[in-house]
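Note that one protein chain is taken out, while the other chains of the complex remain in position.
Labels run A and B following the written order; every chain starts at residue 1.
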Amino acid sequence: MSSVRLYLKYLHLHLLTGLQYKGWPLMVLQVLIVVITDPIGIILLFYRFGSIGEWSVERILLIYAMAVTSFGLAETFCRGFDYFPWRTIRTGDFDRLLLRPCSLFVQVAGSYFHIHRISRVFAGLGAIIWCLWRLEVELTMLHICTIGLALIGGCLVYAGVFVLTSGLAFFTIQSLDWIFIFTNASYQVTRCPIDYMPQVLRRFFTFVMPMLVISYMPAAAVCGWTKTYWLGLAALPAGLLFLLFATLIWRIGVRHYQSTGS
Amino acid sequence: MAQIELRHICKTFTVSLRPEGRMSMLRGAFVRRKKVIKALDDISFTIDTGELVGYIGPNGAGKSTTVKIMSGILTPDSGYCRIMNRIPWQERVAHVARIGVVFGQRTQLWWDLPVQDSFDLLKDIYSIPFTSYKHRLHELATALDISALLTTPVRQLSLGQRMRCELAAALLHSPRILFLDEPTIGIDAVSKLALREILKRENRENGVTMILTTHDMDDVETLCSRVMVIGHGRLLYDGKLHRLKADYAPWRSIRAILTEPVTPFHIEGAERIKAEGNVWTVLFNPDIIPAHIMVERLARALPLRDLVIGEQNIDEIIAKMYQEMCL
Partner (left out) sequence: MRLTRRANMTKVRAYFSLFRIKTAEGIQYRLAGLASASVGVFWALIEIVVFTVFYNYAANKDAGTLAGLTLKQVISYVWLSQAIWTMQPMSIDAEILKKINSGDVGLELCRPMDLYAHWFAGTAASRLIPVFWRGTVTLLCAILMPVPYRLGLPASAIGFCWSLLSFFCAFLLCTAFGTFVATVRLNVNWGDGPMYMMMLIGGVLSGGYLPLQLWPAALQTILLLQPFAGYLDIPIRLYLGTMQPNDAGSLILLQLIWIALFVAAGKALMAKRLKTIIVQGG
């Protein structure tokens, strides 16, 4: 409980800092442009080529938006882990965190916070709602819960990716760029209609990094593309599991750091 | 029982080296050699409650490694360490609640926010009860004369002011042991004095044990009764400061500024003379020849414009210790 309070205190201080900075409307605009331009390729493709069987642009965008919103949530609330490999560990600030008698996890998660990152979440939510409306899906309570749980689970998955990256950063920071496959590159996979997606990719993003579990499966459940609704609820457990695994790597990393001090 | 006890602590680091010579960069892309460096080599000492210890040595000698081990950040390769009945790296969280660390060159204050906000956060981090926090803050703010600064954003403070706030931040949770890493580096004389005063007071009134790493000989002299010297990962000296000086730096130096350059010649009583342009540096032993006589001789032999008498600085002492121990 005190950890939560401490985390909120961190966020509060970051907000105070952020407000002092005059350029934040520009930052909001910047993130919005990122969010809007990112799917431009796929939208233009549909514009030129038309739908692929029953796969319309709305379907693809819905899955894509689920993943992006989750990513945005994690990026907003776990920015500290996102920045950890490139900032905290390089500047030696991590030593300072080790000198404090409270959760390392909270301290790292709270070490950076940029409120403008939340614009990705709002844009994503907007896209989800638009797609559901275009697909004429009736929004029952169950559907809203499914989507909410999926987003929480997705947030945990992407938070897990950041934690995993941070844990690996204790061993090497130079060759960490491949982790990009798990972050910004991962939701590009959703551009491909699931039915046509190579098995390898499908399995990888279901069982290794459960990106499809938090995007495609809930979307399929809500829109009735499949008969197995319960799979859409797998997002939260999958997210927890992935985060747990990431935490394990993080712990090993911390132990390694304490014995090498690099 | 000693508050801090270290026995046979060893620590090695592995660093990778770049190949040298032509095309070294290119080859560095494919081959790399590893080298093991002994950062700490069998370090043992004990420190009692309320001691004020100066821990000195050149950069890279192992000072910060020792401090990191004592504060629980780093695990040693071998050896035994017990501080306040705990092994720091095994019970890190409980351990760090009772120690404080000040890094002279790194800040734990929030750059863009008023000092007060950083203190409030520390209150939560160390779970300090509200009443004792208020009391303690008032006490420190008065002693360090920072009451007026508490609402100022940190970026607007001078280095000296910031350092005083930094110290208050480290003392807020009333640690039993305080590690200070070059606390007075680069700050003005007034702040330096205030800093030393509060350190002495904390030590005297609350019995806080302090371990101070520094290059500033004045710090050591005014604060520490005991010094430990470390070099190449080994403890070279552990004892009273004045004995260290008597053994290794018996000399005083005179910097004589002349009206014109003069090529050096021997002056009776001078141990060593170095000339750089119109400045002579003359070393002599005050036990053999009193300072005023030395000055008189210089004044007679040279066209003096000004002179300064000083002690040899810490680096020279260490250099000399090295010469004696390694050669």
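As a working rule, contacts are C-beta pairs under 8 Å (C-beta built on N, C-alpha and C of every residue); 3 or more make two chains touch, one makes a residue touch a chain.
Quick caveat: nothing in here was measured; it's all calculated off a predicted structure.
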item	value
Where the missing chain touches chain A, by residue	21-23, 26-27, 29-30, 33-34, 37, 40-42, 44-45, 47-53, 172, 174-178, 180-181, 185, 188-189, 191-193, 196-198, 201
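Following the convention adopted for this analysis, only the chains that are shown with their structure count from here on.
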item	value
Chain A - residues contacting chain B, complex	2, 5-6, 9-10, 13, 16-17, 20-21, 92-93, 95-96, 98-102, 258-262
Residue numbers on chain B that touch chain A, as the complex places them	13-14, 65, 68, 71-75, 89, 92-94, 96-97, 99, 101, 103, 106, 108, 110-113, 117, 120-121, 124-127
